[in-house]
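Every protein chain of the complex appears in place save one, which is left out.
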Amino acid sequence: MNLGEIIFLITVVATLGGAAMAVLSGSIVYALLGLVAAMFGIAGLYIFLNSPFLSMMQILIYVGAVSVLIAFAIMLIGPLYRKPKEWTTVGKFVAALGVALVSLFTFVRFVMETFGDTLPQGVPLAESPSFKITTKEIGRLFFNDLVLPFELISLLVVVAILGAIMLALFSRGNK
Amino acid sequence: MVERIKAELGATLKETPVGEADYRERGYHLFAEVASADLLNVARFFDERGFYLAALICVDYKEYLELVYIFSNHASLCKVKITLKIDPAKPVAPTISTVFDCAYWHEREIREFFGVSFDGHPNMTYLFLHEGIDFYPLRKEKIPVSDEDKKALGAFRPGEGEDTFFVNLGPQHPSTHGVLRVVLKMDGEYIEDAQPVLGYLHRMHEKMAENRSYLQFLPNTGRMDYLGPMAFNLGYVTAVERLCGIPVPDRANYVRVILTELNRLSSHLMWLGAYLADLGALTPFLFVFDDREEINDILEPVTGSRLTYCYFRFGGLYNDVDDAFVAGTRAFIERLRSRFSLYEKLVGGNVIFTNRTRGIGVITKERARKQAVSGPVLRGAGIPMDIRKSEPCAAYGEMDFDVPVGTRGDALDMYQVRIREMENALNIIEQALARLPEGPIMTEKAPRKLKPPKGDLYHTVETPRGELGIYIVSDESDKPYRMKWRVPSFSNLMIFPELAKGNLLADAVAILGSLDLVIPEIDR
Amino acid sequence: MTASPSAFIKGAGSLIAGLGVTIKAFFQPVVTSQYPRQLLNISPRFRSHTKLVADRDNPEKNGCIACGICVRNCPSGSIKKVEGEKREGEKRKTATSYLLDFTTCSQCGICVETCPSAALDFSADFNLAGFKREDFHFDLVKEFEKRKKTS
Amino acid sequence: MEQIGNMIGWETVKMVVGLVGVLVFVVLNALILTWAERKVAGHMQRRIGPKEVGPYGLIQPIADALKLLGKEILTPREVDKPLYYLAPMIIFVPVLVSFVVIPFDASLQVMDINVGILVILAFSSLSVFSILMAGWGSNNKYALIGAIRSIAQNIAYEIPLLLALLPIIMMTNSFSLKSIVEAQHGLWFVVYQPFAFLIYFIAGVAETNRTPFDLPEAESELVAGYHTEYSGMRFALFFLAEYTNIFIVSAIAVTFFLGGYQGPFLPGIIWFLLKSYLLVFVIMWLRWTYPRVRFDQLLNISWKALIPLSFINLLITGGLLKL
Amino acid sequence: MVCLGERGVCLEKEVFPVKFAVVEKVLDLARANSIWPMTFGLACCAIEMMSTAMSRFDLDRFGAGVFRATPRQADLMIVSGTVTKKMAPVLVTLYEQMPSPKWVLAMGNCAISGGPFVFEGQYNVIEGVDLLVPVDVYVPGCPPRPEALLEGFLKLEEKITGKRRFPGPESRW
Partner (left out) sequence: MTDLLYNYQHIYLFVALFLLFCGIAGVVYRRTLIGMLVSMELIMNGAGLNLAALNRFVSPENGYGMAFTLIIMGIAAAESAIALGIIMLIFKKYRHIEGGDLKEMKD
């Protein structure tokens, strides 16, 4: 066990714990904080995957944008909306667990059955010592091979922005 | 005008006669006693003719309670006193809050102080008092509050109801300038409803007036409006002088004008600073205090105190002003004139300030009349009404000044009106200084013990915040039988809920600031 | 924001003008009077609590004749008790105790004004502070005697 | 990951020393800035400011800090305890992380990460969560409104902040702060990018919640905003973070636009601090001059002025770079 | 030997009680020099309280110019004005919300004893704020001059540290 491994373990635990908290906690704020913890954990995992750029983008987009947006929505709605606790019945909990397990099982089975043979086994790391996908390379990828998805995602974001603006205007018109 | 109103009112009332009073003695032109059935008609009558409800007063004459409605007009000087007698055993009167919005608050006040309940009033709950008080304070006899009444009075409970988000602005809050409490019902950052709760500084001035001789009450006036105590002193002193017919020497009158205007300056400066502090800029607050200290340096050697002046006396002044005062005032005028450009740069021209104040808290002329706002707020709304012009006391009649009015009626207009009023005040002081006559400062005819003749008087003066009305009922003793203070801040505050509605919290703070409230004056 | 360019420039100009005011003040001398080190001039008419002044004819004794007018006139009943006795060979009484509760005083000056023998005056004691309420219940006669001794 | 494996060596030592240094600097900086703020405010209002406590009042911040230390640690009833306790600690994470990558001098930098500026920007959003936790956990309406405002403000101003820095990144082809500083050897970037500098500065002032954008803690409206319910040491942490944030904003501005530690004659660190504190002074100067903008105006400034302007700026820069 | 505080209060022995006493002393010194009052204006005296904080008198010289609007961050409650019966519960709540060590300064005659508003049959004024909360320093006057409030602050400092920094005010009877 060296320091790196300890940090890695902490990151993994933070991710798992955060995810569990995001699902199980009674208050929506705690759920959000759990989500943030999980996102930070994943950002840490990205660093261990040797991609600091990805890690920073993870924090920037997920924590800086998505979670903040959710936080904003919670703050706007929350104070007026304290009626139901996030806890539901035990029955529902069991049902959720069941649904998740079943869907997970079918999903894994599906993947295994379809791609089972072609699923790569993972190259031992020692054989590929210099994994260095730099920011530049990702950028180059976006403008060469992946230009279509990139444009599509840009379109999606634009549409989303327009949609959000429309929704905002619509709600203002209602008032 | 007076004649016409008399004729028309007589035609409306039919049965009861309309009397004509000596305006110089009584402060109103016409009076009439109406039956409670007629009251609403009379209110509508005045509403149609553009009158506003200047004051609503209750007097306990032991055998009966009397409600006194003072109607007044912005355009021309015509004041009408309408009285309504009610049975003290079963005090009920019809409400006129459906006609004049400001009566809503006055009637609540009378409800808790006299126990008169108003038929048709939507909200008869405690405004000033708290539930620990078990009698009606201003009744001459100690009438206990029955348990039912107590329950009814205390019914107002902010915070009840689901899905609402209440914010208590105050009683301890930096932007309420004291201990005003406003219960805001919020929708996010927007205000759905605002409900002022008063009385955190109710110091029983009106009750005290009944326990003290006329002279002994004098120090109280300075403590009602601590920012403009001179104007309150002036109002009280001139009211009593009018009641007793005491002449005042010329020099005293001029000095009164100078001091009152200096005090108006310091009050407006204080408002400017506090307003900017509300908007988030602290430095102007300290700058205006520099100027205020200069004013204090002038006033303190004359009056002997820095804040709650008690300087005017019945028939004159406490002591004379000297040459140092005149020189100091002249120097101060020069100084303040140059400071105005600084304030213009720092505040008035600042794009953040103008954007924050433009278009918020717009008061229309109609609403201003219905809510009976007065002073700079009224003038900001566009009605050129200044009691210094319309009913001049002291030497104001000889002064030449204009009445600044706003065009939009928003908070920025209030700012501009007040700034121009400060310039006006400087002009008035200059004129008064130039004409300051020599002579005695105290009349020789002042009686040692004041015992005004029987009767009542409604006397108004213009304080820095607006129309101060003093209603005194004298029963020939050395103590007033009843003294009611119609204070400007109280009526100015009343318009706040409807101004705040639908605005942002930040705007509400700005609007509250633009009204220039002084809480002890509201609470009395 | 959505304003025209000229309004925008004007706004920016106003902001810079504001900055100019404060930076000018930054380099101007301060106006502070540092209280315990420097004292402002207290005007002779400043109203603090009252004090007894000496009789015009006889500076050895105070001028109060214990008539009680101030007690009656005081709006807030701050003057609790004035007692006097007639000394031999004098026409009028002289106060032996004059209890003033300064904590209810409103510094209006009515007592000074109405005093028939002009025995009251304002002191210049402008910076009172204490640890107890009772610190400000004065016996003016005693204070008068004290002052006489020290001067 | 190879780097982390090696880190246990002297890299770790450097890291620890650096972190301790950063902590000392944070505290020292906050002490100096509180004193300076009060002095600056005092003189702008033509008074003295702290004076009696130590020479020129220099001991004043220490007295304040000791007093806050000695205050009763008070937890109001009905607060959400985990949130309430964690908030002041979490607000420190972005502050400390930011210091790790700021180059104080050519050799005085804890770590030169090749995505340095992204680290700062990414972690700065964490302070929003601290404010959210403080606002929500305090169970106080003023705190809650303060937190709502803070989040909206953060969403609005993070974008121009980023967009204003992007042209510089495009010009230098690097996320590393050090290489950005090195690229300004000849001419400072403020000359090339005056608009970007202005936009960044305005957005930075807004990010640090200073007047005229101090809505989350607007005293006249919200008493003390999100830290209304905090007292003693916990409040001091918020206070410390606020002042450190001011310094960070100034330091990044210096790094990106004003040549960082570069300058003639004096050693780099002196230049760096000099420039940074000059900007801090400007921020204070703004605070003691202007009133506060309103909430919708605040958002309008960002959405309708700063973001379009910074986009245009970005486009022009991109076009010019291609030419 | 470690020296702390501006007067050089020194830790010489590592004996626990002594050390604690010394720490307490240093803390007291810090407290006395960093009294943050609460923004709590009640009535007329509040204006004089503001005057004291303004340029002419500059309360900030003593480190006491940081007016905090929330009681949680304040050390001193300046009761500057009349306390009415309706206000009393609010005042007590505010006092309780302040973290100790905390002090109360009764400014003006109203706060000390109800001042001029006490008369027979009065129904709304608390006759002295010391009936509600413990008061440390009284500053009489109606309203007191800013110098008097500053003197009150010095008195409070004296109470906290046990020593007075400036020579006492001369009586000007």
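Remarks
Going by the order they are written in, the chains are A, B, C, D and E; count residues from 1 in each one.
We adopt the following convention: a residue touches a chain if its C-beta (ideal position, glycine included) is under 8 Å from a C-beta of that chain, and two chains touch if they have at least 3 such contacts.
Source: prediction; values computed, not measured.
Interface residues of chain A facing the missing partner chain: 1-2, 4-5, 8-9, 12, 15-16, 19-20, 22-23, 28, 31-32, 34-35, 38-39, 42, 45-46, 48-51, 54, 57-58, 61-62, 65-67, 69-70, 72-74, 76-77, 80-81, 83-84, 86, 88, 92-93, 95-97, 99-101, 103-104, 107-108, 120, 122-126, 128-129, 131, 133, 137-138, 141-142, 145-146, 149-150, 153, 156-157, 159-161, 163-164, 167-168, 170-171, 174-175.
The rule we apply is simple: only the chains that are shown with their structure count from here on.
In terms of the stated touch criterion, the partners common to chain C and chain E are B, D, listed by label.
Interface comparison, A-D versus C-D: the pair with the greater number of contacting C-beta pairs is A-D.
With centres taken as mean C-alpha coordinates, the chain found closest to the middle of all protein C-alpha atoms is E.
Between chain B and chain D the centroid-to-centroid distance comes to 48 Å (mean Cα coordinates, whole Å). For chain C, residues touching at least two other chains, in rising order: 15, 18, 21-22, 25, 30-32, 34, 75-76, 106-107. Of all residues in chain B, those touching 2 or more other chains are 165, 173-174, 188, 212, 219-220, 223, 283, 286-287, 290, 293, 308, 346, 350, 352, listed in ascending order. On the chain E side of its complex with chain D, the touching residues are 6, 26-27, 29-31, 33-34, 54-56, 58, 60-63, 65-66, 68-70, 72-73, 75, 97, 99-101, 165.
Residues 38-44, 46-48, 50-51, 54-56, 69, 71, 81-82, 84-87, 90, 94, 116-117, 119-125, 142-143, 145 of chain E are the ones that touch chain B when the two sit in their complex.
Chain D meets chain C in the complex at residues 40, 42-48, 51, 285-286, 288-290, 297, 300-301, 304-305.
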